[in-house]
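One structure is given here, and the rest of the page talks about it.
Here the complex is missing a single protein chain, while all its other protein chains stay put.
Labels for the chains are A, B and C, by order of writing; each one numbers its residues from 1.
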Amino acid sequence: MIVPAGHYLVLAAALFTVGVVGVLVRRNLIVMFMCIELMLNSVNLTLVTFSRVNGNLDGQVLSFFVMVVAAAEVTVGLALIVNLFRLKASADADDVDALRS
Amino acid sequence: MTLLAQIPPLQIPDIAWSAISPELVLFGVGILALLLDTAGPQRLQASFLVFGFAAAGAGYIALSTEQSVLPGLVGLAALGQFALTAIWRDRPRLLSALLAALGFAGAIGVTTWQWGAYSGRLVGADAATFVGTDSLLGGMVAVDGVALFTRVTVCLAGLVTVPLSFAYAEERRIHRGEYYPLLLFAATGMTLLASSADFIMVFIAIEVLSLSLYILAGFAKRDLNSQEAALKYFLLGAFSSALLLYGIALVYGVTGSTNIAEAGRAFSSLDAPQGMAVAAMALLIVGFGFKTAIVPFHMWTPDVYQGAPTPITGFMAAATKAAAFAAFLRVFVGAFAPLQWSWTPVLWVLAALTMLAGAILAVVQNDVKRMLGYSAVAHAGYVLIGFVAVNRAGVSGVLVYLLIYTFMSLGSFGVLALLERRNHKAMAIDDLRGLGRRDPVPAGMLALFLLSLAGIPGTAGFVAKFAVFRAGIEAGHAALVVIAVVSSVIAAFFYIRVIVAMFMEDVPEGVAAEAPLAPSTGMSAGIAFSAAVMVAFGTVLPFLLVDLADQAATFVS
Amino acid sequence: MENVLTPPAGSPVDFAWLIPVVPALSAGLLLVFGKRLGRLSSAVAILSIGFSATLSTMVFAFLQAQPEEGRVFVRTLGTWLSVGGADGLRVDWALLIDPLASVMLLLVTWVGLLIHVYSLGYMAHDERNPQFFAYLNLFAASMLILVTGSSFLTLFVGWELVGLCSYLLVGFWFERRDYATAAKKAFVVNRIGDVGFMIAMFLIFATFGSLTFADVLPAVSTAATGVLIAVGLLLFVGATGKSAQIPLFVWLPDAMAGPTPVSALIHAATMVTAGVYLVARASPLYLEIPDVGLLVAWVGAATAFVAAAIACAQVDLKRILAYSTVSQLGYMFIGVGVGDYTAGVFHLLTHGFFKALLFLAAGSVMHAVADETDIRRMGGLFSKMPVTAVTSLIAVLAIAGFPYTSGFFSKEEVLASAAARPGAQGIWVLGILVAGMTAFYMARWFVLIFLGSPRWAEGVRPHESPPSMTLPLVVLAVGSAAGGLLNTSPEDGFLHHWLEPSVAAFAADGHFLSEGLLLGAALGVAAVGGLLGALLYLRVDVATVGVGGGARNAARRRYYVDEVYETIVMRPGRAMADAFAAFDRRGIDGAVNGLARMTAGVATVGRRTQTGFVRSYALAVLAGTVLIAALFASGVVFGGIR
Partner (left out) sequence: MLAEYLPVAVLFVIAFLFVALSLLVSSKLGPSRPNPVKNAAYESGIIPDPETAVGGSRFPVRFYLVAMLFIIFDVEAVFLYPWATVLRDLSWYGLAVMGVFVALLFESYYYVLRKGGLEWD
């Protein structure tokens, strides 16, 4: 049986929302970070679905790039988090509030 | 199988490399600098290797095609880098700084070359192959006025940032080999963003520049503020670019294309505004609004500007804004113009919010960098005026504003960097008291930049403000302009506060006399250059700038 | 303003652009090399302004040689700003040289030159006097840009620059805290006025599609009256800010904290008259909206009265002059308000002479008595410094409107036109009253300083000032005495014809009193006031009121004049002064501070959102997304309705 495209979209939307909420409610930097990755990948799902619906490959091409970019983000992000952990011995987002007005 | 049947047969896009030649120059120089830095003692050999390859490639091009200009340039550049390496073999930082400056200058040169070809006056190449408002590289890159103008803006920003950085980074001991390459990569991303005609390109470019800037913001590895700035910038940037990406996905879903122009056509052909399209536009505004620091997506701005190394802050404030606004322009004023009735009110409100919030919040700041961060927010609002006036005057106003703002921002942050070098600490407004007495020249420079930011007539800032305000009036957004005037009066308060502190208050007793200011050649050169540009564009030849911008703004019908 | 000519090549007008440029260049030179030049710098400054003065004189002569209708020239130097292509806005660097501009040029350059010379002696002991002369030059250049600007925009550029320079010059001695605050106050109040000006400019542009006088002013009759009224009011708001009229006049007396030559140049002769100049320049516009003009006149009259009353109760010799400046500016606004622009400009010119003279004399006196500023601690200086005394006597007579002095003609003309304007009789009455008060407080000023018994502190050795300071006094005294010859009668005076091409003519329709009666009334009131002041203050016991000491008690016992004087003069004056001080505190400062406090309040609320927590920022981003979606939704609904 063939699953209608709408389902994929809904799934993607749900995943995306989970990611957003995760970023908002979790305090551990690494977990927040994973939530962002989740958002990106849910968008990938959306893109692939649309690519199938629209019958051209642009979406899949973009999703390739998204993967690569996500990897690069992982690298930079983890590097920053690790460095911060070295300085503060904490990976808690709410410990990072020295800069404020 | 059905899917494969739908896929059109593949055709190889004719790749006009010269369309992205500035990006190629920047990127190539970045790689080169990185390579030479890592080569260590064998720097000279590596450089010779590069020289050999470049010369061979140039010769090949010269033989295969009748062209002589491009290969000659490549050969010269290779020779130049070889010479530089030979001379400064044992001073890697200076070498990479010089290479970076060379790269920015070269990119500007190439861009002007494109410009010449673009406006019909050929400079040694066949214009039709690579310029024109139609997008190139398989619809990925648009080489139009806005793209070229913004490229120049960005590269000028980089060109000024390099000398400002050198002594500063030395002094803060953050002068590692990646500094200038990252600067170049960030600039690459920015120029690419400014000239991207496809949402795929938009996303990639934004990520390229963001990733470089995340690292640069956190370049002071042992400085908690810098780290915090980098982390905040990173998390929020990733978050917002995810939102942007979702917006792009929705656009693609609605229109079936990632090409900006096609998407715009498909959008405008929608009979009724329909949920997905609206959501898509909203998410796009979020993505761009984050990069351009528009309220309510501005909150990272003061924190990051305060924490990041000062020259980098200046570069971020100036160049990122320019690039992001260029893409913003192409997407909304360019492609979505038929839908303006739907998005103009939104941006109107955002502009008003941004101007007022930026100006008001800046009033209560004590740290000068932070204050300038908020003022950057306010300036984004002024730029938006030229934006919501969806017309040619508006576009040219935006371009003018961004170029002038580049120099104002770099100049003021440059002076701050100069002072930080002496005081080894971030400057609060009280630290500036009596500066006009002790070192009148830097104080005068800072005063000049602040007055220009405040938009006092006779300075370039006034010309910029006038251009966008006028566009707003012409488009009938008088109320918005009035808000802008009020906001700029509020803004005048805190700019003047700094000037008063510098010139009309004395050093409080009990403050140890500071060491005399030791300005480095690079810093003074950068600051003086910015100041000269300020004065020139403020007094005698603003018309030149405005004419250029008007030419550049032609792509909006 | 109808037929605008381009100046013939080689004529002085062709080179008129050098008039502002040369002082600007010298200012730059002094700012950079001032330290190295040292004493030479003052010479450079004086030479540059002298050059401008000569050139302006040549320009004036050239214009006079031209036929009546061919005296309006626009010298275009080049494009300054051209926005929006061919049909868009285009502002040139251009000078508008017409009779009005030429007389303003003469005033600014010559008075400026005299004050430069004066500063030579006055600032001799200040180690930063290169900087000072640089600022003076810069100010002169800005003022010259202002008066020669050929469009509202260029005028505005000069307008802002003079504000900036006065800011720098008032704050010049910034060791003393109150100077800095005074400077800040001046700047803020001026900014308030500038908002009006800016908005007016945008309105003008939106209506006429241009900002140059040559395009806008002839076309005013075509525009809608509502727009004109709005523009006129907004421009006048700007004028009140710059020319210290109610309610924005409080900054001027405080600005007296600056060096005295600055007070003379900026706060008496030139900058504060910029508002009058603006209204006169825009005279065709105000001619279209006579009611707004009447409002201007009323504001001027009220200002004149209030300021004069306050001046009666002041004891600081510079503050008295400051309030008197405000009051005289009120006269000028009466003139331009009732529509007799010639009279307004005429009073502007004569006032430029005698008020500058008074300030310079005050400076010379302060030099003599060791920077004492309380006039009750002076007296009997006539014999010590005769030149200063005689010259300032001439100035006092002029400002009091003594027959055949310059002030006499100009003031009479203003009052006559006020009387001639239907519905402005009340203004005339006020004006007469103010004339009397002016005579009174100026007489008080002069008597307390120069006549009577010496009351200065021990160890003060009063002496006449050096020639570099007295020479300008003499020259200005001649001007104050003979300046009236410019326009001996409203109908066929020289200035009257001279200004015809520039400003709209005055439509006088029948005075409600005969000429003689008008003149008599004014003179009578003035004479009474003057004599009262003189006689009252020649009495040592009155002169020392408030200083304390035996004389005062004797007075209370013998003549009770103390109480009388107290009740008649000091109390109302002080009351009004206090009232306006309070108004200043609550009103202007209150407004400014309130604005600042409000801003700060909003900011403190707003900055709470800046918690420093990443997650709250992310939340803000999300909230923004929702906000935008909502805005879009409303917009879509709106679009659906369309």
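Structural remarks
What we mean here is this: a contact is a pair of C-beta atoms (placed from the backbone, for glycine too) under 8 Å apart; a residue touches a chain by one contact, two chains touch by 3 or more.
Source: prediction; values computed, not measured.
Here the chain not displayed is in touch, across the complete complex, with A, B. On the side of chain A, touch with the chain left out of the figure occurs at residues 5-6, 9-10, 13-14, 17-18, 20-21, 25, 28-31, 53, 61, 64, 67-68, 71-72, 74-75, 78-79, 82, 85-86, 89, 91-92. Residues of chain B in contact with the chain left out of this view: 10, 12, 31, 34-35, 38-40, 253-254, 270, 274-276, 279.
Operating definition for what follows: only the chains that are shown with their structure count from here on.
The central chain here, found by comparing per-chain C-alpha centres with the mean of all protein C-alpha atoms, is B. Per-pair tallies of C-beta contacts place B-C first. The centroid of the Cα atoms in chain B and the matching centroid in chain C are 45 Å apart.
Averaged Cα coordinates give chain A a centre that lies 26 Å from the centre of chain B. Rounded to a whole number, the gap between the C-alpha centres of chain A and chain C is 64 angstrom.
Along chain C, residues 607, 610, 612, 614, 618 each make contact with two or more other chains.
Counting only residues that touch two or more partner chains, chain A has 23, 32, 93, 96, 98-101.
Put simply, chain A touches chain B in their complex at residues 9, 16, 19, 23, 29, 32-33, 36, 39-40, 43, 46-47, 50-59, 61-62, 65-66, 69, 72-73, 76-77, 80-81, 83-84, 87-88, 93, 96, 98-101. Of all residues in chain B, only 3, 6-8, 199-200, 203-204, 207, 211, 214-215, 218, 221-222, 224-225, 227-232, 234-235, 238-239, 242-243, 245-246, 248-250, 252-253, 256-258, 302-303, 306-307, 361, 364-365, 370 touch chain A in the complex they form.
Every residue of chain C that touches chain A in the complex is listed here, in rising order: 607, 610-615, 618-619, 622.
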